[in-house]
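Below is one structure, written out as structure tokens, with a few remarks after it.
With one protein chain removed, the remaining protein chains of the complex are shown where they sit.
And now, chain A:
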């Protein structure tokens, strides 16, 4: 969590209209490392999801009590599908990896406030993602590119295999810089001098990348996507507090006020 400044809540552009569906699993395949890709038939979510939004996925299981928040990595409104890329890290994602076509997954979404690129003429967008955080940036990168922005996606991971979710960006012709810890290319000092003066910077998936994004705040619009354990995903359980510094009584909620927030430095 960034401590050098404030996370402001972005204005809600339109009322989120989430839907609930027992979504059939169409495919669930292993990608690389601990990462898998799940395709669900969820037509309304596919139609409505905006870049940066997420869904809550309920896997039917006698041991799980809560749904799992997952970013919408890709949508196909025509076939009515949404794709999630997930990493197996615990009991819920382990059960997710065992899902086979024919099973259903309770799907609530789309949820949360999407990325809000500055309404200026297309500029230069620097999208910083690490691990699974790359997946929150995939739709955004393609949309900005299609709208005429000069887009650079930095996709960071522990190993080259752990850099996943970039193929749609490649296919759309978006520039992707893959970096990893193994080769040392992911070091923040190296990423600081990219020779790319962005007007819009987003970050997702690592505190170091968030800080890197924050360092651009005096010259660019900076937006950061956060994570927190969640229960309802809709804003009524108050479980996903950011704990961030604000003037309000209760700190913003990641699910309803985020997950994307605008970063504002403490010193203007």
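Throughout what follows, contacts are C-beta pairs under 8 Å (C-beta built on N, C-alpha and C of every residue); 3 or more make two chains touch, one makes a residue touch a chain; residues count from 1.
Basically, contacts and distances are computed from a predicted model.
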| item | value |
| --- | --- |
| Protein name (UniProt record) of the chain left out of view, among "Dihydroorotate dehydrogenase", "3-isopropylmalate dehydratase large subunit", "ComF operon protein 1" or "ABC transporter ATP-binding protein" | "Dihydroorotate dehydrogenase" |
| Selected from A:6, A:20 or A:196 as touching the chain missing from the view | A:20 |
| Sites on chain A contacted by the missing partner chain, in the whole complex | 17-20, 58, 62-67, 92, 106, 108, 228-232, 234-243, 249-251, 256 |
